[in-house]
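All protein chains of the complex are present and in place, except for one that has been dropped.
To keep things simple, chains are lettered A, B and C as they appear, and every chain counts its residues starting from 1.
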């Protein structure tokens, strides 16, 4: 159920609706929009009767939601969500380039990369302190030590930090040190972790599972939002197919498909999908062209020495070239 | 690195090797076999030097492991692992039928199903108390209350209980009440949960991820084993493909492929893969015929009222028919 | 539209219906069943008016067909089709083992394989004279010379010959020399070739395309049947997925799915799907267990010298073992 308020509804009107929803043992999710506020209701176990709400002051209409997702939906919020992180935004006019190291390996590697990212005028830095690795014997990240280096990146360069949480203890730490909490592909349906992220006070960057349908992806975001954290950024990072010329098949058609259904911003990861750096620039351009709200891209000062995913990291010069091309294209698309 | 002991090596010889491994800051995993014990070494960050081990009493040879997986491998343990649960086994001569309810919904539904399972001479009962659901608004399971019902199933019918853990708190409870801890498809690469399962004292049933390669699947088992729990049962449950006549495409070729590489037992789930009950019997037969060590199958007294995955649950009569056919086939294959 | 005749309808009644259908510019396809004959109508460009047929003698009812396929459907023919080839059958009580060489390479290789196949009591021999090869530079088959060797196999061993046609000139020759015309995976949607096969006087073995849905597969069979050749045998041979432990992923769930919708017999090819011989025996057993009507399997006297697909060909001893196991399983399933 979705309660659409009149455009002139007051804060008190909204508060009254929330109160009634909660008195019935359910949860209210007010979503202010450009013209009106809508209030999503979750926590019901059966269909909701609209009669307790229909006559409240300021209520325009009660809409039955037929899709399995509610809070992610354009039905609830027709305008696009703009996520604000410090003085940067994702989902607004600006095209967000989130660049950095796949894994934080050392202070030197991280700082030198951050300097290049900042020099290009980018506002976000990515760096993994907890790495979900296929093998138990592979490098698993520097953990809190890595997060401290990332905190110093923010202090030195003013970059907003995006870092992955692989479990609840890691999420506690990432929430403490970083600005955006990343939930990775392999955890897209780790529902306990999604709920925990939904209780966090920081935006969540949610990557699509490698075999996830659009509905499963949006419902994973719904898990986060249903706990009250509405700042979710989606990320397409390639799906698993038979094709063997890339690690994963980047599915750019997801961008317009999501934008039609959901108000959430969506970005593209051309690095993990392709797995080889020479394909990263073309697919970054394509990501900007298809209408994504940003990119998540790996850069490394010495990729041949990287402890994780070196072959996909852009060299500094390639990164600069990419930023220039991508911004020119984003300008055409977003105007 | 893998240290193969002579057939006449004593327990003291083995203990001495373990001691030396640990003194070097690594972990030793002794695996007794029919003819000899092999000792896997993990926890090294670089290649291991064999010289400290080569001359120890009872050591036959030191073998470099070239595959990313070590403990799951036939190199370490040429004989098949037989997992013992109470007086039942999986991976031995017997074909294991693990049958029961997808979700524990009520005492009556669970007990009536368990009675039928026990009457057919099956030794394992499955029932979910924690359900990983795509939507945050779907039935999530009865949690501890459900586990208590399952405990009563064991007491009344002597059936060994298999139940899924979706996060660490759930795993604590499942370990307490059940006999086998199931890790589901969506958590196959939840590495923190795998490590926690590796510290459990009960066998783990690990389901293949819906887009997992054989290598990723075996490495997920390796995560569990690397923590010291060697009682891992693998389960093929279908992979995601374009084919739309079933929910997932059951990949029975995985069974001989795994058996060639790994000593771990592997079973088949015909219920979740197909999604419709009329395909469950044929694919159960096929699972027995391909050489799997058992089945994991849903049964329900009133599938049309099931809170989760009703269409795939066998009716009682279908279940009885299935058991008869499957045992006749298993007898041919396992003789 | 489908016209169901009364059980007592005479040949004259049926002939009269056919005549009326044809007088309206459409095509009639009478399908005799155990209890009654049904007549499919194709060639209409818009919905058919039932009034010209409703009152004809012997007509029981006129049924609107809502599925895109008509002639393949159980709606038209509730009983399973049994395809007769010489004194052998496919789709009846007997489990059909079609074994032989992937490619006819020489008289000696073909004859020695045929002897083993015949000695095991099999009734069909497969052998390719025209090979659809991914590379233009690979061995393309012996063409008519190969077909003459196959003709001699029939003469010497009484085996029915199954051979692939890759284009219309090849089909002319295969129709002349062989007993069953095979249409391969890569030609499943070569609609001109399907139409030509529909005009042939011999049964057609149609392999599923490597990314074909069940609907596309059945409609490919419908192309053949719509030209008047109702003797179509379907064959599952694996689909393309991300899984890399086999060449293709054998989708055994297709067998019960097809059997629910269609009266056509369906067999399994465990050789081309797996690509390695040690997986062929387990998947042959699984094919029999799932309820397929037969197998299509590669055998070779010296696989290491094979010009095409050697690694998947069974050695003679493996073939004998397989036949024994498969027949024991088929006996359980088909009783």
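Here is the rule we use: a residue touches a chain if its C-beta (ideal position, glycine included) is under 8 Å from a C-beta of that chain, and two chains touch if they have at least 3 such contacts.
Note that the structure is predicted; figures quoted are calculated from it, not measured.
Summary of contacts with the chain left out: across C:167, C:278 or C:321, the touching residue is C:167. Here one chain is not drawn; of A:13, A:144, A:168 or A:325, the residue touching it is A:325.
For the chain missing from the display, the contacting residue among C:13, C:94, C:216 or C:321 is C:216, taking the whole complex into account. Although one chain is not displayed, chain B still touches it through residues 240-242. One chain is missing from the display, and on chain C it is touched by residues 42, 44, 68-70, 132-137, 166-168, 170, 186-187, 189-193, 195, 209-211, 215-216, 219, 222-223, 226, 239-240. By the touch definition given at the top, chain A reaches the unshown chain through residues 211, 213-214, 239, 241-246, 249-257, 260, 273-274, 278-279, 282-283, 285-291, 325, 328-329, 332-333.
The rule is simple: only the chains that are shown with their structure count from here on.
Ranking all chains by how far their C-alpha centres lie from the centre of chain B, first place goes to C.
Distance between chain centres (mean CA atoms), chain B to chain C: 38 Å. Centroids of chain A and chain B (each the mean of its C-alpha atoms) stand 34 Å apart.
Chain C has residues 241-242 in contact with two or more other chains.
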